[in-house]
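Removed from the display is one protein chain of the complex; every other protein chain stays in position.
Moving on, here comes chain A:
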């Protein structure tokens, strides 16, 4: 028994002397709170439960208001903002569009979206590497999105963390540009597994880069056999209608 604090744990105590201002020092590894009654509390709660609860709230809101929502994810520089700007130009007269932009810093992307005439709201995540469903809920309140519309959420450029955080979207869309490696689906499988649609962007640059489209598609299907794939160039417009038709069809179904 410890002669200083009276606890019943057996322990070999060689010397008790003040060390660094502490009154006494044990070498038998127990902590002082051991003296009080410890008990087990069952929790069995998912670590993402809070985010998932907010995501479900967002999803219900989208369904009630017939808002078709996509969560766009990619590496930085894959062309998400340009894709959105060109998409808005094609579709903005057909149904209302709104955009939530996620970046660590700056309003540059939201400014580019606003220049097209649709409302955009920038979330600066600061140190955070992803958007979460709670932040999106606040953005929805601030943005006032119209019913029967398309909402694009452009996530922080990051192929890792956003894969775990459901925002309440209908689909995750992963954008991969041909100036990146064609093996990205294998390098970042969680994201390509979580996405329902992969857009291979900047296809106009294919003659100048060492990107094997078929290899990329095979890798993507390896991690996600059900993934849909659209190849396009946002800046040149090549095959762009495949994407805007897919999008418009979904917005119509939502309505």
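Assume a contact is a pair of C-beta atoms (placed from the backbone, for glycine too) under 8 Å apart; a residue touches a chain by one contact, two chains touch by 3 or more; residues count from 1.
Basically, contacts and distances are computed from a predicted model.
One subunit of the complex is not drawn; among "Peptide/nickel transport system permease protein", "Carbohydrate ABC transporter substrate-binding protein, CUT1 family", "Cytochrome c oxidase subunit 3" or "Hydrogenase maturation factor HypA", its UniProt record names it "Hydrogenase maturation factor HypA".
Residue A:132 is the one among A:86, A:132, A:180 or A:254 that touches the chain missing from this view. Listed residues A:90, A:161 or A:230: the one in touch with the omitted chain is A:161. The missing chain lies against chain A, touching residues 31, 33, 36-51, 107, 110, 114, 117-130, 132, 134-135, 138-139, 142-143, 160-161, 163-165, 189-190, 193, 221-225.
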